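Note that one protein chain is taken out, while the other chains of the complex remain in position.
As written, the chains take the letters A, B and C, and residue 1 is the first residue of each chain.
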Amino acid sequence: MSSHAGTIDHHHDPSTSTGIPNKKLLMWAFLASDCMFFATLISTHLIYRLHPPAGGLDPKVVFSPELTSFSTFILLMSSLMMALAVTAIQKNNLKSCRLSLLSTILFGMVFLGCQVYEFNHFVLEKKMTLSNSLLGTTFYTLTGTHGCHVAIGVLWLCLMYVRSFKTAIPGASWFGKNIVHVLVLLGALLLSLKATLGLVHAVQVDGFSGAALGHFFAAEWLAAIGTVAAVAILIGFARQAGPVDFNEKHAIDVESMGLYWHFVDIVWIVIFTAVYLLEYLK
Amino acid sequence: MRLNTLLLNTARWGRAALALGSLVFLAGCDFNFWRMDGHQSTITVDGPVARSQYDVFMVTVWVTIVIFVIVGAVLAYATWKFRAKSEADEHAETPPQSHGNPMVEIGLIAASIFALVIIAVPTLKAIWYTYDVPGGDTREKFDALQKKGEVYEVTATGYQWWFKFEYPTEQINGTGALVTANELVIPAGTPVRINVRTMDVIHSFWVPKLAGKVDMIPNRANHLWLQADKAGYFWGQCAEYCGDSHAVMRFRVVALEKKEFAEWLESQKLAARDVAPKVAATGAKAQFAALRSFKQNEYGFTEKFAAEKPLSSLLETWRAKQLPEKGEDADLIAKGKAAFAAKGCIGCHAVRGHGAMGVTAPDLTHVGSRTTIAGGLLENNREQLHRWIHDPGAVKPGNKMSLAYARNDYYGKPIDGIKLTAEDEAALVAYLESLK
Amino acid sequence: MDLAQSTHLTKEDHAPAAQPKLLWTPTAKTGLIGWLTTVDHKKIGFLYGFFALIFFLVGGVEALLIRTQLMFPNNNVLTAQQYNTMFTMHGTTMIFLAVMPLSAAFFNFIMPLQIGARDVAFPRLNAFSLWTFVAGAIILNIGWFIPGPNHGAPDGGWFGYAPLTSKTYIPKHSIDYWVMGLQLLGVASIAASLNFIVTIINMRAPGMTMMRLPVFTWMTLITAFLLILSFPAITIALVELMMDRNFSTNFFEVSGGGMPILWQHLFWVFGHPEVYILILPAMGIVSEILPTFSRKPLYGYPIVVFSGASIGFLGFAVWSHHMFTTGMGAVATAAFSLLTMCIAVPTGVKMFNWIGTLWNGRLMMRTPMMFALGFVWMFMIGGFSGVMHSAAPADAQQQDSYFVIAHFHYVLIGGSIFALLGGIHYWFPLMFGRKVSEFWGKLSFWVIFIGFNITFFPMHFLGLNGMPRRTFTYDANMGWSTANYIATLGAFLLGIGIFIYFVVMAYTFFKGEKVGKDIWDARTLEWSLPNPPPEYNFRVIPTVHARDAWWYEKHHKEEIAKEQAALAKAEAEHGGIHMPNQSIWPFVASLGLLVVGVGATYFESDWSPGIHAKLGTVLVGGVITFIGIYFWSIEGNAGYHLHLDENGNPIEDKHAKH
Partner (left out) sequence: MSAHAPASHAAHDHSHDVSKYQIYVQIAMLLAVITGVEIIAVYLPFAKWLIITALVVLSTVKFMFVIFYFMHLRWDKPFCTILFFIGLVLASGTMWALLTLFSAEASIPLPTS
């Protein structure tokens, strides 16, 4: 209840029959369902990999293991940040929670950026499109669906992040600000996506070198500046004073969002092995 | 006659039953719908595969009937015995609030499992028996048997909405295998392996009296086997929904004794018949001036053909079809042959020896020797042939041949295509009939 | 924690600190706004039932058209295309828009009452499920109303086998409507099921242990699990089909190496659990009716529950029995054949326990009981023909013949529909406080029962006599004419029966005899409520002491009265009954999905650049949905408190913030 004093027990909700909070239960049931969802998609992909049409594309020629390993690593790190965000809010450490949420969002965006880059690269350079080969069909659909999950997760994280600024002062208006906040955050996301794309591209072309950085700034200075500006505004927002209606009691919201995010991560673990790595076996 | 007896019988059951009875009679029927000896009966079967499937079915029927009688009897007894006699009786006294008895449950579970085992054993046997030709379940073994003439192989391909049959072992002058359509002729008394393929959507190959169905699935090498006990004429039908005209995607299977089968093969391998035009042509007779106008879906068979006759007499009908008609009009046939090329029929149809090589439609080389056309929908006679080539779309909804005809689209805008005059039609029919 | 504690008191019930004006809190209880914004599980249940019954009539009219066409050989009532549309829409409508939502109506209305809860776990999610279901139903049926050669209602069969449903073979948008419609229905079902799962597991009244749950609630739980685990398969299959149709991918495209058989597998991975989704709620209803009208507890409760769960679990391991004729190879065929047979065992167990429930009882032969007994008989017959199908060699002759039609109408009508119609009779007094006349109720039962058997029993013979299903016409010389004729007459009789049923229901709804609470002297908690139940359901959350909780209460009146008085006092001290606020946002979110759905089907290929208009609409819909969800989350799960007077009526200022 609102009159709660003392610590909240985060693994036990006395208002439910089992002691598991409703939202957590909902999320676990949903994830059970999502397992089936990805099982069917991955099955489709593997079935067609085991019985490829004659003359189909060779994934070894198409895939680029470095980029995929990198984005796998990024996603793992985002999972870590997510886990930290949950512990932070459980300890009512709002600042640290927001920081972790923001990092999770950014890592998520980098992952998406890598994926967009990858798709673009495969289509333009490796000539693998959604419709010109069975490999393209199943690959894009599977990883694209996963990407959609990540994107939805990012959106959710953003909402949670701005939600954490909801004021606790009765009568105070926060709603208009809230909308501006959302918009700035979305802007930051899109700009950082663009910047990521540029950076990956530069690295792909020039390798890890100063030249890469130079090319990157030459091409993407607008996006880079925009990102910095947007982040600056966000920091401004974050300095907002006054009590907020976001605390320990909302830990369950963050936690169930975290469950979703981690699940997206483990799906990637499976995809990384089953879709990418296995192709490289001799 | 029957009307009277029927009415007399039903009168006793009161007016409602009488009305119902006469209604039923109006449909020209009697009450024997459980007589299951139709052309596609799965009960009165004519081959070992269908018979083994029927046997399994009967096991399931008997087992379930026994269970039904026992369970039903207990249920009926309980309902009767324990019912409250009146509303007051409902609340007379509360019955004992008992919760169940584990031993009874276990006993019943055991009994159910036992019943299922009775079904499962013949099921498993029949699955393996019906899966492939006995003793020919690998390519090598099958080829060995085929060399000895003990088995036979054909390929059936489904198209929207007709069947193509290929005889891979019957090569014609190296130009390819013998191909026919809509009527599959097989040797009787011989296991026949049928490879089923499709060119478009999923179809299913089903000749109920000979064997259960197997689907024709794109990108999948399915097969089945069947065997006719003796010579006969069998009905088959596509059993998987495949679009507009799925209902009328039918075919026939004709089983012939080995010798006759060999003769049939020889005659089929010949190129299409040529009927030499008379030198002094007198002009074609206008045979179809008084064309009967058919309504859509109108019955496609003459009384003679449709009657539920013994298989042997249908086989006679089929045999009669193999011989050229008497009194052919050679001029008309020649005109038809020309029209067949000029009107673009050759774009889709093949008539071996007459220059038509189309592959997307039924092979017409010997179409005159078949008893049915248009996927078993119509009897192969003059009127129906005429009806078909006059407006195939009106007979068989959406069929691919109608797409080549001139017609109007949804908005009434004309689409260009084949246009036939009455004379063309007469000539084409004569020509098609001559292709024995 | 110990269950003897009351649950509702600890719900988060603080009003949000500041409500921006935009976040209007609707309070209308009736009228359009009242219905659109309701989060009351009983109203939502009622709406589910209302839509489901309408669609049942629509599906029934389609069935009658089918039967009229088949009345005579070479009949001409419908064209081939119309006929194909008719059976596709009949099957899809009956399954997805009639039986499933009708079950959902009972889940919504009855289940929370049975477990002693004041609402479902996520009331607004519940509203979202309802409106998304409606959106799906609209898209599924939209094709009837759009003219043009590119449109039309779905006509690919209810299992839409690829590649017939690909753009090559059906370029019309009819299939797109089907795809998007089912997709939305899937979203609705999954959301609703997640809600039910959480509700049943977490919102039980104190003392209501899992093994004290009423069987209907148990079956709801199992059905919900089946739904969330099977729908993803068809969702993916539909996504793949949609990609094939609109973005020329190769999932089922043979020229690109695709294998259409994959569609069959994915569909039936969903499809078989689906048929148990249709029957388990019905079994739950029957397991409520039989004990009540036998005046005895359900025989072998734990075993009935356990067999329900095993049916659900086994249901995932038998899907290929719909594919016995696809040449899976002898081993796979044998495996699926045996696994399918296994399902007869747990189903039989239920059968035997129902009979055990009757045994030694005192059977009240009222209308609900008639339907329940009709169910037992008819489902048994349908189950037996199921077992005949499970013998793969026999099935090679039966598959896609009228024998299958007979089988599944026996389990679907004789099973699901009978139980659902019986359930309506059973709970009608509770829902509306009125009772259907016994005479008219029984009359409709007998007409339906007889009409049903006349319609579908001959179909067994038709199937064995080789009549394939989905055929718009047949020849007179096949020996099928008589049976078809009789079946059609039966269908009209069945139609008359259903007609009587509905007229009687409508009459009773407005004018029927008013009755007091618990008219059947029933056993489960929902009957402890006055009828119709107040919006807060339970004045005092009951404490459950036995499996048939209400029966126990009735036989331990004093003890219970004392207990409830104490609890009521505690509750009043805590600030009264917490009620969730109404909300429009779930409706807005669903509306957005409707626009998304329409965009994803309609514009393509009609508009010149095509893809832009289409994506534009999808985007607009997406934004609407996003807005809905955004406000939904901002709004928070606020609520208000109700205080009751002695009669259970709310006292004045119930919307006061505090």
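One rule holds in what follows: a contact is a pair of C-beta atoms (placed from the backbone, for glycine too) under 8 Å apart; a residue touches a chain by one contact, two chains touch by 3 or more.
These numbers were taken from a predicted model, which means no experiment stands behind them.
Participant: List the neighbours, among the chains on screen, of the chain that has been left out.
Facilitator: A, B, C
Participant: Thinking of the whole complex, not just what is shown, which of C:149, C:171 or C:329 touches the missing chain?
Facilitator: For the chain that is not drawn, the touching residue is C:329.
Participant: Looking beyond the chains shown, say which of A:35, A:168, A:190 or A:244 touches the absent one.
Facilitator: The single option touching the absent chain is A:35.
Participant: From the list C:100, C:205 or C:261, which touches the chain that is not on show?
Facilitator: Once the missing chain is taken into account, the touching residue is C:261.
Participant: Which of these, A:24, A:98, A:166 or A:181, touches the one chain of the complex that we don't see?
Facilitator: Within the whole complex, the residue contacting the unshown chain is A:24.
Participant: Since one chain isn't shown, list which residues of subunit B touch it in the complete complex.
Facilitator: Touching the missing chain: residues 197, 219-222.
Participant: Touching the absent chain: which residues on subunit C qualify?
Facilitator: So the residues of subunit C touching the unseen chain are 1, 5, 9-10, 201, 225, 228-229, 233, 254-255, 257, 259, 261-262, 265, 269, 316-317, 320, 327-329, 331-332.
Participant: So that we can see where the missing chain sits, which residues of subunit A does it touch?
Facilitator: Residues of subunit A in touch with the missing chain: 1, 3-12, 14-15, 18-20, 24-25, 28-29, 31-36, 38-40, 42-43, 46-47, 50-51, 53-54, 65, 69, 72-73, 76-77, 79-80, 82-84, 87, 90-91, 255, 258-259, 262-263, 265-266, 269-270, 272-273, 277-278, 280-282.
The rule we apply is simple: only the chains that are shown with their structure count from here on.
Participant: Closest chain to the protein CA centroid?
Facilitator: Closest chain centre to the overall C-alpha centroid: C.
Participant: For subunit A and subunit C, let me know how many angstrom lie between their CA-based centres, rounded off.
Facilitator: Here the centre of subunit C sits 35 Å away from the centre of subunit A.
Participant: Once you find the CA centre of subunit A and the CA centre of subunit B, what distance in Å lies between them?
Facilitator: Taking the mean C-alpha position of each chain, the two centres sit 57 Å apart.
Participant: Taking the mean of the C-alpha atoms as each chain's centre, how many Å separate subunit B from subunit C?
Facilitator: Whole-Å distance between the two chain centres: 38.
Participant: Spell out, as numbers or ranges, the residues of subunit C touching 2 or more other chains.
Facilitator: If we look for residues of subunit C contacting two or more partner chains, we find 257-259.
Participant: Touching two or more other chains, which residues of subunit A qualify?
Facilitator: none
Participant: Provide the residue numbers of subunit C that touch subunit B in the complex, in ascending order.
Facilitator: 71-76, 79-81, 84, 148-149, 157, 161, 163-164, 168-170, 254, 257-261, 294-297, 299-301, 303, 325-327, 329-330, 333-334, 337-338, 341-342, 344-345, 348-349, 351-353, 355-356, 358-365, 373, 376-377, 380-381, 384, 387-388, 391-401, 458, 461-462, 464-483, 485-486, 489, 521
Participant: Please give the residue numbers of subunit A that touch subunit C in the complex, ascending.
Facilitator: Touch list, subunit A to subunit C: 1-2, 12, 14-20, 22, 25-26, 29-30, 32-34, 36-37, 39-41, 44, 47-48, 51-54, 56, 130-131, 133-134, 136-138, 141, 145, 159, 163, 166-175, 178, 182, 245, 249.
Participant: Mind listing the subunit C positions that touch subunit A in their complex?
Facilitator: These residues of subunit C touch subunit A: 1, 3, 5, 7-14, 16-18, 20, 22-23, 121-122, 190, 194-195, 197-198, 201-204, 208, 228-233, 235-237, 239-240, 243, 247-251, 256-259, 262, 266, 269, 630, 633-634.
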